[in-house]
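Presented below is the structure to which this report refers.
The other protein chains are all here in position, but one chain of the complex has been omitted.
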Amino acid sequence: MTAAILEIHGLRVENLAGNVLVDNANITLMPGEVLGLIGESGAGKSTIGLAAMGYARGGCKITKGRVVIDGVTIQDLTAEGRAQFRGRRIAYVAQSAAASFNPAHCIMDQICEMPVHHGVRTRAEAEAWAVEMFRTLELPNPETFGARYPHQVSGGQLQRAMAIMAISARPDIVVFDEPTTALDVTTQIEVLVLIKSLIRDYKIAALYITHDLAVVAQIADRIMVLRHGKLVETDTTAHILHAPQQAYTKDLVEDRQSSDVFQERSLKSGREVILDASHITAHYGDFRVLNDVSITVAKGETVAIVGESGSGKTSLARVMVGLTPPTSGSITFLGQSLAGELKQRSREDLRKIQLIYQQPDVALNPRHTVGEIIGRPISLYFNRSKQAVRARTLELLAQVGLPADYIDRKSTALSGGQKQRICIARALAAEPSLIICDEPTSALDQLVADEILKLLQKLQDDLGLSYLVITHDLGIVRRIAHRTTVLLSGQVVASGPTGDIFKPPFHPYTEKLLQSVPELRESWLDEITAKRAGGPATG
Amino acid sequence: MLRLIITRVFLGCLTLFAVTLLIFVATEILPGDVASAVLGQGATPDTLAAFRIELGLDRPAYVRYLEWLTNAMQGDLGVAMTNKRDVIETLTPRLSNTLFLAGYAAAIAVPLAIILGVVSAINEGKWIDRAANVLTLGAISVPEFFIAYILILVFATNLGWFPSLSTVYADMGFWEKIYVVALPAITLTMLVMAHMLRMTRASVLAIMSQPYIEMAFLKGLPRRRVILRHALPNAAAPIISVVALNLAYLIVGVVVIEVVFVYPGVGQYMVDGVSKRDLPVIQACALVFGGAFVLLNTVADVLAILVNPRLRHPR
Amino acid sequence: MALQNSLRNPPLSAKIGMAVLLFFIICAVFAPVIAPYGEAESVGKTWIGPSGEFWLGTDNIGRDMLSRIIYGARMTLGVAAACTLLSFLIGVTMGLLAAVAGKTVDQVLSRFIDLMLSIPILVFALMILSMLGSSLLTLIITIGVLDSFRVFRLARSIAVNIVVTEFVEVARLRGEGLWWIMRREVLPNALPPMIAEFGLRFCFNFLFVAGLSFLGLGIQPPFADWGGMVRENGRSIAFGIPAPLWPALAIALTTISVNMIVDWILSINARPSGASAEM
Partner (left out) sequence: MEDFAKKLREAERLAARSGVSRRDFMQLAMMTGISVTAAGAMFSKAEAAETPKKGGTFRMGMEGGSATDSLDPRTYADSVMIAASLAVYNGMIEFDNAGNPTGELLESWEAKPGAVEWIFNVRQGVTFSNGKALDADDILYSIAIHRGDDTSSPAKGILEQIADIKAVSPSQIAITLSSGNADFPVILGDYHLVVVPNGFTDWQNPIGTGGYVLESFEPGVRLVFQNRGEYWKEGRANFDTVELLNIQDVAARTAALQSGQIDAANRLDARTVDLMMSNAELNIVRTKGTGNRFCFVSRVTQPGFDNKDLRLALKWGIDREKIIDSVYSGYAVPGNDHTLDSFNPYYNTEMPQRTYDPDKAAFHFKKSGLSGPITLKASEGAWGSAVDCAQLYQESMAKAGITLNVEKVSADGYWDNVWLKEPFCAVYWGRRLSADQTFTQVYGSGSAWNDSDWRVPEFDKLVEAARVELDEAKRKEMYFTCQEMIAEDGGMVCFAITDYLDGFSAKVMGTAPHARYDMNDNRIAEKGWFA
C-alpha cells in the first residue's frame, strides 16, 4: 500500500475571537483517492479544505495539528515555501468561479499564470495546453475562448475553466469547494461529469466539499460527515448512503431521500383565484425577459415557478411586486386590477403582497434589531401603540418558532435559517394575502431548508396564505407546490397541477430538468450520462 | 461610451458658464469696486466717479456680463481694468507656469504616492506602513507655507542646494526651470501625497477581501505579485478619482506657495485681481480654474470607465 | 462577538491616540488651571527660546507659547468639531438624498456640487463673508459649507452601493418614504466608512480655520487657535526660530492620534481582509 499523499493530524482552527471552527480533524488521502467532505454551513468543511493548503481565511489561525503533504509538514515551511506547494502540489477549485476569477484579466492569462509561475510550463506550452483542454471540455470556440474576460462567459463555462486552471500545474491533490452549488441543475450535471473524468484521467487525489449528499455520492470513494467543526462519521460512500451509523447522518440521508418522493397536495375547498396575471410581457432595457406569461394563484394555494437562471422567473416576481412594470399584460389582484408601477400602488396593495428573498442576510438591515425589523410593518400599516407592536412582534416570533428574547438582538448575530424565519415573520406582520418566495431555501442548508419549508406549509394551513414560489429546485416543487409553471427563457413551457407536470408525457425541457436533479445513488451520474447519447464526453 | 464622454463635456461647459456667471454676481455683491480698490487712499469722490466712467462701471451689470461673455466666446478675455493690459497676454505665461509646477509636482507625487500606498498595503500594519501613515499625516497637518519655510531654511539658506526664489522666465531652459522650481514642487508633493497614499492603500486593502485574491494566494503566488497584478488593477477607479482631485488642487490651490517662492502663477494673479475687483482678470482666472477642475473630473470619469473591463469588453 | 471583543481591548495605537486626544481635551477644559500664564498676557520679549520660565518660549508678541497652546485647544478643537459636524450634516444629507431620490435629483445635485467646487475658495469665502459679515458663526458656516461639497461626493458614492441592497428594496416595497429610507435604512450602514473621512476633515479644518483668518474670519484676538498660532509665528521658522514648531506639533499630534482611533474603528467595521491573516 502506497504512502498517503495528504495527511492531516488533529487539526484545530480558531478565529481571532477564539471560537473553534474546526477541532481535531484527521484526514488521510491516498493518491488518486477522492474524499467527500459533507456537512451544513459552519461545519468547517471549507476551513479544512483550505487548511489542507496551509491557508487560513482572514481572522482565522491554525492553532493545532499538522498538515503533511507528500511527507512535508507545511506548517514548518516559510510563507514562500508554502506558496511553492500551492497550485503546484495542491490546487483549489472555488464555489463561485465568477467571484474567483479576477475581472481585470482575461481567462487565458489567469490559467497560464500558475504553471508559468511554478515553472511547470512555459507560457507558450501553457496556452497550447489550455486551448487543448478547452476543446476537450467542449468550451465554445476554444482558440479564442481564453482571450475572453470572466464576465463574458457563462457560469458553467467559467466553472470548467476554473477546473482547468486548477490542474494546469499538474497538482497531486485538488480541493473542490462546492464547485457546482452555484450552478443550475442542468449545468451542474455537465460540470460533475467533467470533474469526475478529470479526476480519473489525471489520477488526481481530491477533497470534494459539498452540502449535497447526492452530489458527493457520485464522485467520492469515501465520505466524511462533519458538524460544528467536529467529525460525525467517516466511511466508504456505500456505507454512508446505505448503512449510516450516526443519527445526524441518518437524518441527512432520509431527508435527502424524502425530497425525491413526490407528495400530492390538493386544496381543501375549490380554487378561488386571488391573483390573475395574464399575458405579461416585460423588458430590461430593450431585452425581453418575459414573453406573454400568464399565471393564476388561488387562495391557500402554492404555485411554483420553475426555471434555470435567465428563465425570467425572478423577473416575474419583480413584475408582481411592481419593481419591473410590465410592457404589456394585466394583473388582477383580489378582484381589482393592480397598477404596474410601484408608485401607483396603494399602501393596501403593497401590504397584501409580500416578498421573501433568496439571501436572508442581505434582505435584513444589519443595523436594525429583530424587533425593529418585524415591528416596522405593523406600526406602518396598522399604526398600533408601542406595546401593541411589541406584543404582536413577540406573537410573530413565536409563530415562526423563534425565542422571544431574540426581539432585541441584531439580525447579524443569527444563523441563516433564523434570518429567513425573521424575513417570514416580517412578511406575516403585514398580514398579506399573497407571499412571493424567491428561492426561499436555496441559500440554506439541507436540514434547515427542510424546516423552513415545513414552516411555510404550516403557516399556509393556519392562515390560508397563498404562495408564489420561485425556485430552480424541483425537490421543493415536488413537496409544496399545488400547481407548477415551468419557464424557459421568458416563456411558459409547461403549466398545471404539479402532479400532471411530473407525470409523463413530459415536455422535453421538463424532462431534462427532472433528470438533472441528482439522486442518492452512486450509479446515478453514470446512468444519466449513458442515457444521454451525445452528452458531455466522459470517454 | 462616446455618448457618455460627450454629455460629460457638455455638462462641463455648462458648469464653466455657470461659474463665470456666479463669479460675476459674486464680484457684484462684494463691497468696493476696482475704482476704489485701485485708487485706495488716493480716492476722492470725483476721481472715483471719473475712473468708474472710464471703466464703464456706470453701465448696468448684465450688459457688462453679456459683453464679457460674447467676447469670451470669441476668445477675447478683454483687458485688465487696472493696468489696461490684455488679460490673455498676462494669463498665458502664468498659466503655463502654473501647469508646469503642477505637472512637476504631480510627476513626483502621483507615482510616489501610489507606490508607497501599495507598499504600505503589502506591509499592512508593519512599521513601514505606520511610518508612511504618520509622516504623510504630519505633512498635511501643518500649513503649506510652513513646510515651504522649513524647506527654504534647510535647502536654500543653510545648505544652499536650491534657490529660494523660484521665479521662472520665458527665456529659461527646461532643466534650469526644473532646478529652480524644485522647492515648491517638493512642498506641493508633500501636500498632496497623504490623500492619494491613504486612498491607494485603502482601496487596495478593500480589494484584498475579494475571493479572487484568496484564489490568487491559493495559486501559490507571492503577496507582492498578488497585490500588484490582482489587487491593484481592480483598485484603479477610486485611485484615479482621488488623483484627479489632487491634480485639481495642484492647479487651483497653490496661491500661498506662489507667494512664498515668488512663483508667477495664476493663483497670485487671481488674488490680486480679486483684491482689486478687476473683473476681467477674476473671470479669466475663474475660467481657467473651473476649466481645470471640470476637465480633470471628466478625464477621471472616462478613465474610470476605461479601466473597468466590464465596460471595456462588453459581452 | 468578535466585535465586542475588539471594542473591549483596542490596539495600542488606538490607545495612544485616545490618550493624546483626552490630554488635549483636558487641556481645553481646565486651561485656566493648567496654563502657567494668561492666554492674552504678554509676559516677555518676542520669540524667547524655551527656558525654565517659558517651557516653549514666547510667541510673536511675547506671550507664553505653552499657555497659548493649552488655551488654544479650546478654540481649535471646538471650532474644528463644529465645522466638521456641520459639513457632515449638510454633505451626508445631500449625498444620501442624491443616492436615494433617483436619477434627476442625483444629476442636479452632483452638477451643482461640481459647480461649487470649481469656484475658487477665496471668492467663495468672500461671498459668504459679504453676506453674513465676519463672526465665529460665519467662519463655521463658511468652512462647513465649503467642506460639505467634498463630503457630499463621498457620502453619495457610499450610499449608491447601499441603496441597491435588498433591505432597501424591502423598505420601498413596504411603501416607506424617502426620509425614512435615508434615515433608517441607508444612513446607519453608510456611517462607518464616513467616520474615516470625519477624522481627516476634522484635522484639515484646524488649518482651514487659520487659512481664512486673513479675511477676518477665524478666531478673534486675543483667543488662541493652533492654526492661527502657526500662521502668526510661521515666518520666524525661516530664520530658524522654533516658535511655530510647537503649535504645528500640537496639530500634527492631534491629526495622527485622531486617525489612529479612526483606523481602529474602521478595522472593527470592515470584515477582515483575506490577505491580512495570510503570513
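We call the chains A, B and C, going by the order they appear; numbering starts again at 1 in every chain.
Keep this in mind: a contact is a pair of C-beta atoms (placed from the backbone, for glycine too) under 8 Å apart; a residue touches a chain by one contact, two chains touch by 3 or more.
Bear in mind the structure is a predicted one, so any value in this text is a computation, not a measurement.
Asks: For the chain that's been dropped from view, list the shown partners it touches.
Replies: In the entire complex, chains touched by the missing one are B, C.
Asks: Thinking of the whole complex, not just what is shown, which of C:28, C:155 or C:217 touches the missing chain?
Replies: C:217
Asks: Please identify which residue in B:20, B:120, B:133 or B:164 touches the non-displayed chain.
Replies: Final answer for the missing-chain contact: B:164.
Asks: Please pick, from B:104, B:261 or B:293, the residue that touches the omitted chain in the full complex.
Replies: Candidates B:104, B:261 or B:293; residue touching the omitted chain: B:261.
Asks: Taking the full complex into account, what residues of subunit C touch the chain not shown?
Replies: Within subunit C, the residues that touch the unshown chain are 40-42, 45-47, 60-62, 126, 129, 134, 213-218, 220-222, 232, 235-236, 238-239, 241.
Asks: For subunit B, enumerate the residues touching the unshown chain of the complex.
Replies: 30-32, 35-47, 50-51, 53-54, 80, 82-85, 90, 93, 149, 152-153, 156-157, 160, 163-165, 167, 169, 259-262, 264, 268-269, 272-276, 278, 281
The working rule: only the chains that are shown with their structure count from here on.
Asks: Once you draw an edge for every pair of touching chains, what topology comes out, line, ring, star, complete or other?
Replies: Shape = complete; every chain linked to every other.
Asks: Select, from all pairs of chains, the pair with the highest number of C-beta pairs in contact.
Replies: Top-ranked chain pair by contact count is B-C.
Asks: Where the CA atoms of subunit B average out and where those of subunit C average out, how many Å apart are those spots?
Replies: 22
Asks: Distance between subunit A and subunit C based on Cα centroids, please, to the nearest Å.
Replies: Roughly 46 Å, centre to centre.
Asks: For subunit C, write out the residues touching at least two other chains, lowest number first.
Replies: Residue numbers touching two or more other chains: 271-276, 278-279.
Asks: Out of subunit B, which residues touch more than one other chain, so two or more?
Replies: In subunit B, residues 209-211, 214, 217, 223 touch at least two other chains, as defined above.
Asks: Please give the residue numbers of subunit B that touch subunit A in the complex, ascending.
Replies: Listed in rising order, the residues are 209-212, 214-223, 225, 229-230, 233-234, 309-310, 313, 315.
Asks: Across the complex, what residues on subunit A touch subunit B?
Replies: My answer: residues 50, 53, 55, 57-58, 79-80, 82-88, 91-92, 94, 96, 99-105, 113-114, 117-118, 148-149, 151-152, 165.
Asks: Using the touch rule from the top, collect the residues of subunit C that touch subunit A in their complex.
Replies: 1-2, 5, 165-167, 169-170, 172-176, 184-185, 188-189, 271-279
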